[in-house]
Structure formats: C-alpha cells, structure tokens
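A single protein chain has been removed from this complex, and every other one stays in its place.
Coming up: chain A.
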Amino acid sequence: MTLAAHPHAVRPLRKRIADASEPYLYSAPALILIIAVMLVPLVLGISYAFRDIQLLNPLSGGFIGLDHFRALSEDQAFFRALRNTLWWTGASVFLQFLFGLILALLLDKPFAGRGLAQALVFLPWAVPSFLAGLNWAWLFNPVIGPLPHWMHALGILDAPNNILSDPHLAMWGPIVANVWWGIPFFAITLLAALQAIPRDLYEAASIDGAGPVQRFLSITLPFLAPTIAITILLRTVWISNFADLIVVMTNGGPADRTQIVASYIFTQAFRRLDFGYASAIALVLLVLLLAYSMLIVLLRQTLLNKG
C-alpha cells in the first residue's frame, strides 16, 4: 500500500496538519525570540540553584539537588538579610510614597514657578544611583559632610558620628538616600493621576459641604487608589531587589546590619564566588516577590471590581 494509492485519504491529513500548525508557525519566530531572551536565562539561573557552581573550583558544577536550600534554611545571615530587606523595603517605600504624595499634592496647586518646580523635582531621578550613594555617604561622613554636625546640633545624635558605622542606625543611611532618590517617581506618577481628576468634582463636594480633608478622603484617595496600588507594587519589587545604594554606602556593614537579600546575593556571587548558593537565594527571593505581587494584583482586582 503506497501513499500514491490513496491520494484522497492522505492529502486531507497532511492538509489538516498544515492547517493546525499554521498559527504556531506564524507565531514561532516571536515565540522563539521571547523564549530565548526571557526564559533561557531564567531557567539557567534557576538550574544553578540546584548545582554546585563555584568559580574558583574547576571541579564544581555537579547537580546537588536541594543542598543549597538545606544550607540556606540554617543560614542565620540569610534570615537577618531577609529581616533587613523587610525593614529596608517597608521604610523606603512608605517614606517615598508619603513624601511623593505630599509633593504631588503641593505641585497640583497653581503657584508662580510651578513649571520650574516640577522640572526640579525630577532631578534626583536622573542622578545615577551609584553617584547618589557616594554623595549621601559623604554627606553622612563627619569629616567632609555637614549632616552629622547638624543632627548633633539638633540633638538627634549624641555626638557628630557617622551613622553609617553605627550598627543601630546604619540602615537609615541608605534608606534616606533611597527616599531622596525615589520620591520623584511617586511624585510624578501621583501628580499625573491627580491632574486627571475632574476639578468640578471638588467644586461639587465643597458645595455639598466637604472640607479639605473630606475632599481628600472621598475624592482624591478613591481616584488615586489604583495608581497607588500599582506604583507601590512596582516600587516594592524594585526596591527589595535594589542593592546599589547599600553596596556603595555600607557594603552590608557594619556587622551585616545593612545586608539585604539582594546585597547578600551580590556578596555570595562576587565576593565568595559561589554562584550556585547565590542562585538559590535569588530563587527564594523570586518566589517571595511573586507571592507578594500576586497578592497585590488580587487586591487591586477586588478593589476595581468593587469600584
């Protein structure tokens, strides 16, 4: 029985296959590109977490299963870094948001020179993070920076010391730099959202009897809520991964007091050159952030459905 003997039975089958695969063939180039660019590095990175990869050990590279994770579950430095990450991210995001919101509310009111002020607010955002880190490290340095002396004069510090070398205060250094650096992001996005609120709603509310606080609570906040949710989500993920300032200003010290998970990964990978262990930590951080993002997205969905 040859194919030629049953041309009518075969051709539809071949055609069916061709038809069925047509959409996949069309989308294949794009899909292959996306997989190559996004998924391959991700999968490779994840695979490192299950392998013993140490740059200085040419014999390493073998598959070791969950050994890294077992080690991680007993790594006190990791748990300290996790707590520090919470502290670093929470304080930075909260303060950036708070000041960004205040700034946006101020910039929303008309005043002379508003255009210039809006342009200036953007400035910190344009400063490279390493430069910002160096800058703030110097500002906190009592030898060249004024801040310790001012804080001493105000009674905040007992002596004009460098807070970056004080284990109890060190984390505040990078947080302050981060807040300074990140305010523009919130200010600009919130300002755009503020300016999209129709003015006559405020007028209607003030005629209805609402004072400034009530207008803020019953009009501004509901209108800003979706923007707030999405910017906080973005910034939280970004900041918890953002080790530049810490690496530049304190390098995780003193005594690991400012070590966050991201800088701990950096330390493991590039100081201890243990890529496998670093990947395992990164994987844990990834899972935690995914869980957090899901939570926020769900929250936003329920908010929007209710709204």
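Just so we're on the same page, a contact is a pair of C-beta atoms (placed from the backbone, for glycine too) under 8 Å apart; a residue touches a chain by one contact, two chains touch by 3 or more; residues count from 1.
We adopt the following convention: contacts and distances are computed from a predicted model.
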Name under which UniProt lists the unshown chain, selected from "Spermidine/putrescine transport system permease protein PotC", "Tryptophan synthase beta chain", "Cytochrome c domain-containing protein" or "Carbohydrate ABC transporter ATP-binding protein (CUT1 family)": "Carbohydrate ABC transporter ATP-binding protein (CUT1 family)"
Touch with the omitted chain, as defined above, among A:129, A:218 or A:241: A:218
Touch with the omitted chain, as defined above, among A:27, A:57, A:73 or A:206: A:206
In chain A, positions touching the absent partner: 198, 200-201, 203-211, 214, 218-219, 222-223, 307
